[in-house]
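Working notes, beginning with the structure itself.
Every protein chain of the complex appears in place save one, which is left out.
Let's turn to chain A:
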Amino acid sequence: MTTTTTTPSTVDLTKLRNKIQGGILEESTLPPMPCVRVKREALLETLEFLRNDPEYRMHQLKEITVVDGLYLRESERFELVYLLHNLDTQKRVAVKCRVEEDDAHVPSINHLWRAANWGEREAFDQYGVKFDNHPNLKRILNHHEFVGHPLRKDYNIFRGHWCSEAETLLDELELRRKMFPERIADADHDPGETMILNIGPSHPASHGTLRNLVELDGETVLYCVQEIGYLHRGFEKSAETHEYNQVVPYTDRLNYCSAISNNVGYVKAVEELCGIEIPPRNQAIRVIMCELSRIMDHLVCNAANIVDLGALTNFWYLFNLREKIYNVIEGVTGARLTNSYARVGSLWADITPDFIEQVRGLLAEIPQHVDDTMKLVARNRIFIDRTVGIGKISPDDAIAYGYTGLCLRATGYEHDLRKAQPYYGYDQYDFEIPVGHQGDTYDRIMCRFEEIKQSARIVEQALDSLPDGPYRADHPMAYLPDKQTRTYANIEGLVNHFKIVMHGIQPPKGEVYSWTETPNGELGFYIVSDGGMKPYKCKVRPPCFYLYSSFPDLVEGQMVADVIAVLGSLNIVAGELDR
């Protein structure tokens, strides 16, 4: 087995240093990547250089966030953090920039990466930092009647605001019209005769609390605008008020279709922050559980997606298989859906003795269920007409929007973190990465079916090579010491017990960005520790958020019925989208 911690990405910053000479204030690391802190005046130039220069070529903006330094330093309260990623070389760089509270604005980078559009809106919504020249800087997660910026450290977590009515979204529709005026000019209907239709946020086919407002020319979508945040449950603020292990149940409810993947993604970040190495058995169990979760997630997504196209039978087929996987996972974790299985440096419990046999039974059934469903849809004319060529996106656009994971692979660009930057010994397993041709609905559905089979292969290999040994890390913070032999036997054991119970896990001061390949793509956790028992900041990089920001480009020009089919194929899970 390989090491659990991610290998640091080494990026030679000499060229950047020479280019931005006076602008760089500090060079440090944001583990595992190098980090530069620049002056606000040099921010735009730095990011532009990192994006365009052939040596760096940072294709993708992974995340924009803000750290409120109210309790960390005297001046320059807000620190913006930009995480960049070169998908070809796997190099990552972080760029930081500090601003004062009464002068909290930075230039927008919306024109460099399209992912910045929503990222900046979220940073504005949660922290009140303004982005100059942003085309539509308004709240995104909180409602329009909200007062204040909830993730600021001096905002009381309990202070809610009633919302009396939903927004009309007509202002955003007007922006979209101005952006593409030729569409309405070419339409069959005159302006004023088009139909504006509201879909959601409580629409049965929208798979969650998503809201779209579309303008229709006949049945063709001219413009589409979205509103999210209907399921914004304050994950990040809640994480700041709970101990590290108490955050695990909150992570379940991010992507609730595959809860264990989120657990693992979160504890992996905390383990890297604390420097805890988990033993091989734990790694293998996590791999098995994550891959079973991936299978379940894809089953739900495809089942619901094909229902949107009018085929109900496969829903029962696929859900039956899902129920079987539930039963097996429930036997180990005690819960069907929200498992809370992983712990920092540990697991809630070791697997049960009959687990391996049960999983082998499942593995025998999975290909059969998938094949049965494929027989219903794969050569079905309606299915093919409704999916092929619908909701297409090119690899370049997808990367600019921040696509990761399966939806990026469906465009034909092969990128999977399990292969590209293996963790938990994924490089030991023999599996293939399915890729699509043109990034349409059909490719996304078929990649999911294929990934189910590949995940089953990984599980099988992991079961075959499941190592014996402890499942908990040999680290004082990983588990309560044994009562008889340590707590009551010697003072070190007693102190260890006392420290965990009273103070929980206390990582050293620092920060970390850690990622895992979840069913939807790269799930990142950016955690800042001030040395206390609660995270100072815990930011999730939700893959859905960036997938969904591209949605208007996918559906404009398509039929209104396809809006639902495309939405389902992106697998937008509201819990993860809105957090």
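Observations, loosely collected:
As a convention for this text, a contact is a pair of C-beta atoms (placed from the backbone, for glycine too) under 8 Å apart; a residue touches a chain by one contact, two chains touch by 3 or more; residues count from 1.
Everything below uses one rule, namely that contacts and distances are computed from a predicted model.
Between the listed names "Bifunctional protein PyrR", "Bb3-type cytochrome oxidase subunit IV", "Tryptophan synthase alpha chain" or "NADH-quinone oxidoreductase subunit B", the UniProt record for the complex's undisplayed chain reads "NADH-quinone oxidoreductase subunit B". Of A:G229, A:G265 or A:G524, it is A:G229 that touches the chain left out of the display. Check A:L70, A:A166 or A:A349 against the missing chain and you find that the one touching it is A:A166.
Remark: the omitted chain is touched by one listed residue; of A:R57, A:H105, A:K237 or A:R486 this is A:K237. Seen across the whole complex, the unshown chain contacts chain A at 141-143, 150, 155-166, 201-204, 208-209, 229-234, 237-238, 249-250, 252-253, 256-257, 300, 304, 315-316, 319-320, 322-323, 326, 336-338, 574-575.
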